[in-house]
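Just one protein chain is left out here, and the rest sit where they should.
For clarity, chains are labelled A, B and C in written order, and residue numbers in each chain start from 1.
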Amino acid sequence: MPSRQRIREGDNVLLYLSKRRSYMVKVERSKSFHTHKGYVELDSLIGKEYGTRLLSNLDTEFVALKPSLRDFIFKAQRKTQITYPKDVALIVMFSGIGPDNRVVEAGTGAGALTTALASYVKPSGRVYTYEIKPEFQEVALKNLKKAHVEDYVELKSKDITLGIEEKNVDAVILDLATPWLVVAHAYGALRGSGNIVSFSPTIDQVVKTVEALEESGFVDIGTFECMMREMQVARGKTRPQTLMTGHTGYVTYARKALKEK
Amino acid sequence: MPSRQRIREGDNVLLYLSKRRSYMVKVERSKSFHTHKGYVELDSLIGKEYGTRLLSNLDTEFVALKPSLRDFIFKAQRKTQITYPKDVALIVMFSGIGPDNRVVEAGTGAGALTTALASYVKPSGRVYTYEIKPEFQEVALKNLKKAHVEDYVELKSKDITLGIEEKNVDAVILDLATPWLVVAHAYGALRGSGNIVSFSPTIDQVVKTVEALEESGFVDIGTFECMMREMQVARGKTRPQTLMTGHTGYVTYARKALKEK
Amino acid sequence: MPSRQRIREGDNVLLYLSKRRSYMVKVERSKSFHTHKGYVELDSLIGKEYGTRLLSNLDTEFVALKPSLRDFIFKAQRKTQITYPKDVALIVMFSGIGPDNRVVEAGTGAGALTTALASYVKPSGRVYTYEIKPEFQEVALKNLKKAHVEDYVELKSKDITLGIEEKNVDAVILDLATPWLVVAHAYGALRGSGNIVSFSPTIDQVVKTVEALEESGFVDIGTFECMMREMQVARGKTRPQTLMTGHTGYVTYARKALKEK
Partner (left out) sequence: MPSRQRIREGDNVLLYLSKRRSYMVKVERSKSFHTHKGYVELDSLIGKEYGTRLLSNLDTEFVALKPSLRDFIFKAQRKTQITYPKDVALIVMFSGIGPDNRVVEAGTGAGALTTALASYVKPSGRVYTYEIKPEFQEVALKNLKKAHVEDYVELKSKDITLGIEEKNVDAVILDLATPWLVVAHAYGALRGSGNIVSFSPTIDQVVKTVEALEESGFVDIGTFECMMREMQVARGKTRPQTLMTGHTGYVTYARKALKEK
């Protein structure tokens, strides 16, 4: 089944101007979108194929791209810290999740990581995402809807450090300030051999979480960080970029071993 | 739908001993698996829950884990270069693929990346993977079967630099020596706004590929590398690991813009 | 012989406010120095020991530090690109220079690297520094004087790609756009076993320079880059800094082997 190719009214489109500037906009009739490079008429896009080039009234070229997962992650409204696609990619890989899996996540935040998890467990899996701050629920739901994955997510306005209600889940993903307080609950919620992945910016969070994992009966415990550096590529002038995000966080992962032998 | 929890005859199990030693073994009746820490009786695992601990005849403890995608990637028989889970994770993220997508890949190699792509496009998507060296087909098929994703893959014993037969695909993934020779074919095969991702160890491959992308009508072209460093975590002695894989390859990505305005 | 400890009129002092803010100022009578945290009376420093704390009129504390080499490097007036102390440190190490050595450098720029080289060859060594743009000479001389190393430096307003006048020098240090054009001249200028070190931001400069080194009879040719990342250290919150200078340049080094056997 190929992806749908034509832009429809109500679609979110990524208006691409340059590597540094692109805009996620909703296509609506009689609406124009204004930038410092002029405005574009959005209803001219309806019925066009994704990837279409269009000109602003100032003759600047834009491309109407179909948003990818990494756009939904980057463009998620940020009332919390930024979640980077590289970290989402690695968290997903070490969570071992795929279509049909059931996953517990905390905290939801603006829903950037939730969107990614939902994208990989659909069509028949489910993400149960815990968030203690009620004000994030609305933001997260809005972002999930943009990516059309809201049907695969259950938003829970609960404190995960008090317990996890789901059982036999395939993975538990933690991106909150005190992951070590959730480790024992995660052990209870996971199926045998299930994966836990925790993302934390500080060393101390990592140490406490690894200790809790060791005590709770997890095995294959590991921690790493991933430093991503962009390249400037141009014949005769190729070089790494000067500025770089040097640290986002550490990824800690483990798998549940059963206690009885 | 939770994942199946009990080990069945014929399953591939990851016998975990330590961070450095684990073994992918097929569970068969009347068979034992020998290690330097003694042997384990594999049929004792049948009917047990994944995550079960078991003892070798020398009383060493193993854990029978359910293999995750990253195990299938790492344990793929390697007649080619190693493919790292971190790179697979980033390639998947920048490819934008998810369930139901149609993806072209080249070259197949031992099928490590193919396995990952198939895992993320199932249940109704498909991977069309090109490989010029026929001797890899058998290895790749074996690895795909281990991960139970062979139904989502079409192995093609063809030279992708001569052309791509598929049309309107969602993504093209290149991990071969001359990606720039495939860029124009990829443009033809992709739907509008479709993603191309290329993985190459050398700078010169990157430069040629980026130039080909620019000439062919792709936009949002970027290249990055990702350096992963493991941590030794232990209270009072926490530090990054001394040895590190400093370079695997550069990831180059782009999206197809249509030519007409 | 201990370093001089008391601040004298005419000394350059580093007025330290915080990790992010410090000021190199010349101590003069009846002069005050103004900052956003108030002003300090500079003549109150005369006769005081280096390291003295003093208060601005707004009661903010400053420390009057004795400038170190890295301060002279960082505070050098920059009409050119920034030279980083980490790169200077590595260039000096791979140049093998020490007291009494004779060193050729190009280009001078604002004199940041020149200052470092001079600091390490004094008291009886000498730096011959070539610069094609005459406008830099004045800036460089001013910076060398601040660091009191002008007596160990000969500023040459010449194009080093046309030749090097010195013979039997211990090291040649290149930080200019076309280092490969200087390699053969460097071979002629160096004593046997002498060191050449070249600093370049792009890969292409590195490739051309390494090729020239191989052709000219150098051995032990190597290239590396050094990524420096700062840490935020605070009990319970320790982590690498978010932002990082991801790339400054590659360091290429080699040693002169004689041609005859």
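Basically, contacts are C-beta pairs under 8 Å (C-beta built on N, C-alpha and C of every residue); 3 or more make two chains touch, one makes a residue touch a chain.
Because the structure is a prediction, the values reported are computed rather than measured.
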Mind giving the shown chains that are in contact with the missing chain?
B, C
Which residue from C:10, C:47, C:98 or C:188 sits in contact with the chain not drawn here?
C:98
Where chain B meets the left-out chain, the residues are 201-204, 225, 229-230, 235-248
Using the document's contact rule, name the residues of chain C that touch the chain not shown here.
1-3, 5, 16, 19, 22, 49-55, 61, 63-66, 68-70, 85-86, 88-90, 92-94, 96, 98-102, 119-120, 122-125, 168-170, 191-195, 203, 206-207, 210-211, 219-231, 233-235, 238, 250, 252, 255-261
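As a convention for this text, only the chains that are shown with their structure count from here on.
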If every chain is a node and each touching pair gets an edge, what shape is that graph: line, ring, star, complete or other?
line
Just how far, in Å, is the C-alpha centre of chain C from the one of chain A?
44
Suppose each chain is reduced to the average of its Cα coordinates; what separation in Å results between chain B and chain C?
46
Starting from the mean Cα coordinates of chain A and chain B, work out the distance between those two points in Å.
20
Multi-chain touching residues of chain A, meaning two or more other chains, are 203, 225, 229-230, 235, 238
